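In this view, the complex is presented without one of its protein chains, the others remaining in place.
Order of writing sets the chain letters: A and B. Residues in each chain are counted from 1.
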Amino acid sequence: SQQSGAELDCASVAVGTPVVPMGSAVTASCTIRRERCRGLEDGQPQISWLLDSEPMAGRQRRGVGGTEVSELSVPQLNRPQAKLWCCVEWNGTKQRVGMAEIRAGYPPGKPSNLSCLLDLSDYGLTCRWQQGADGHLPTNVMLKCATSRSPAVTGCTPPNGHSQCTVPRRLLQLYRPMELWVTATNALGTAESERLRIDPMDVAKLDPPTLQSIHSVPPQTDCVTLTWAMAPRNAHMEQCCELRYRAAEDPSWDVVTGIPGHAGTMQHCKFLFGMLYHFQMRCRRDSARGYWSEWSVGRNYTTHEKAP
Amino acid sequence: SQQSGAELDCASVAVGTPVVPMGSAVTASCTIRRERCRGLEDGQPQISWLLDSEPMAGRQRRGVGGTEVSELSVPQLNRPQAKLWCCVEWNGTKQRVGMAEIRAGYPPGKPSNLSCLLDLSDYGLTCRWQQGADGHLPTNVMLKCATSRSPAVTGCTPPNGHSQCTVPRRLLQLYRPMELWVTATNALGTAESERLRIDPMDVAKLDPPTLQSIHSVPPQTDCVTLTWAMAPRNAHMEQCCELRYRAAEDPSWDVVTGIPGHAGTMQHCKFLFGMLYHFQMRCRRDSARGYWSEWSVGRNYTTHEKAP
Partner (left out) sequence: APLAELSGDHDFQLFLHKNLEFTRKIRGDVAALQRVVCDTFQLCTEEELQLVRPDPPLMQAPLDQCLKRGFQAEVCFSQIRAGLHAYQDSLGAVLQLLPEHTALVETLQLDAANLSTNIQQQMEDLGLDTVTLPAEHRSPPPAFSTDFQQQVGGFFILANFQRFLETAYRALRHLAR
């Protein structure tokens, strides 16, 4: 049992296990050393208990070395946190002479839905997850990450109560698979999320391309040529892009997929004549596991009238 | 003159004084040690100069120990910063073999309008000032502070380009006059602001009071009684306060001054009957050198109708 008072004190309270599964029993003992309690010298001390503010009766007996001991058993602790007070009657008042904190809760729930995103501004890998069921106990949550070949496990700790944190660039190994997982630990156990095995570069969030020019090709056809520039920060990456366009009044977009990013130009047909169109483009890594960039800034173009 | 090239180099450039008043002349010399310049062994090196990218001609002569020396005089340096390049013709190209940075500017202007404010959340003394004229040179600006009796001068350094910084609590002596002043130093001189002699507590920024109740006194008169509470953080300070009020439609405020803060209540008359009024109150240290607190949160009150 865990001694929770120094031996020289007037009283010391010892608890079986300070943290128990919700609804379980808690046993505690309070040892009174009369000579250490100022003003309590004579007569036999009457020991009583308070669970927070709720009076509880213990079984009192003579202890070794002239001490008095009271044993308490709380059949079911149903609140996450409580204070067990050991009290002694003195001058008609109930004196608090010792205390122990007891807690009840559950092992942590399993974190889930782990996903990560690499921010190209600082190459920090930000991961988010869903917290498991609340164990009502102080819980240590950590995101853990390990590169494929090295035993070292690093990662990051989310700020209190948050379910995300960022692994700094210096702990990452780019262009190699890494393993990431979340652990939640409290006094009653540990839970681990599924393991995510990714190359950080595959989950890079790209900057959108910039649409540069749009014009008809040649004037008589219903075709249009577009040119664009890749965002400098991800220009070194092979990307595949999507173009969406819609006529001004038309609420729905048409989408052209599978456009090789580095082409920088494309042609598309079947546009109506003399019509104002809105165009936007977005890209992602051609490994198709990454995130789409935002849509580029929109660009408008009015196709030429049909030749008479 | 200041030697700015190690003796073992192909060339070393020495400048009279690297920092001169704007528009002054700058003299420099470039010494070429032919044997230290890979591939320059035979023939006499033709030395030329570049002021940033502007070609300039020097006077070339034989130096000691088989070196070649070129002397350059820039009659008027009119830009804050320039690179003086020593060049040598080689294989039909102009080779850069040495460089010295030169600067021109002015002594720092005198900082002015120094004012300070004590923030009661952390008791830091934040001082602001107006920078003097720009000397176009790297300038060290510091706020200096000294307590009346001790020789130690402490203070704080503003972040780059800012004209304010905060003297931390541990460097302050509360309830005693301190001296504060700003110094600006560059290669051409130092300037000092006027000295501010204040007790930090006299420039405390107070939290506003809280208007608690307003009601007519008694029903027939045109008088109103207000009660308020002082802000906890500055409750220990003697304060004098101001009340302002205006009728709902009336844009201009009437102001009642000289209200002793700790009274906590006051009476004021000449209100119109049956009129909705807005009330706000603010306070400052009664030494009247401090800053007014913000106006308190407003409070409305409709005076009772005139008795028939």
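Quick notes
Assume a contact is a pair of C-beta atoms (placed from the backbone, for glycine too) under 8 Å apart; a residue touches a chain by one contact, two chains touch by 3 or more.
All values derive from a computational prediction rather than experimental measurement.
For the chain left out of this panel, the touching residue among A:133, A:235 or A:276 is A:235.
Considering the full assembly, A:201 is the residue among A:69, A:201 or A:217 that touches the omitted chain.
Where subunit B meets the omitted chain, the residues involved are 4-6, 8-13, 37-40, 52-53, 83, 85, 88, 90-91, 93-101. Hidden from this view is one chain, which touches subunit A at 122-123, 147-149, 169-170, 172-176, 199, 201, 235-238.
The criterion applied here is as follows: only the chains that are shown with their structure count from here on.
Subunit A and subunit B have Cα centroids separated by 42 Å.
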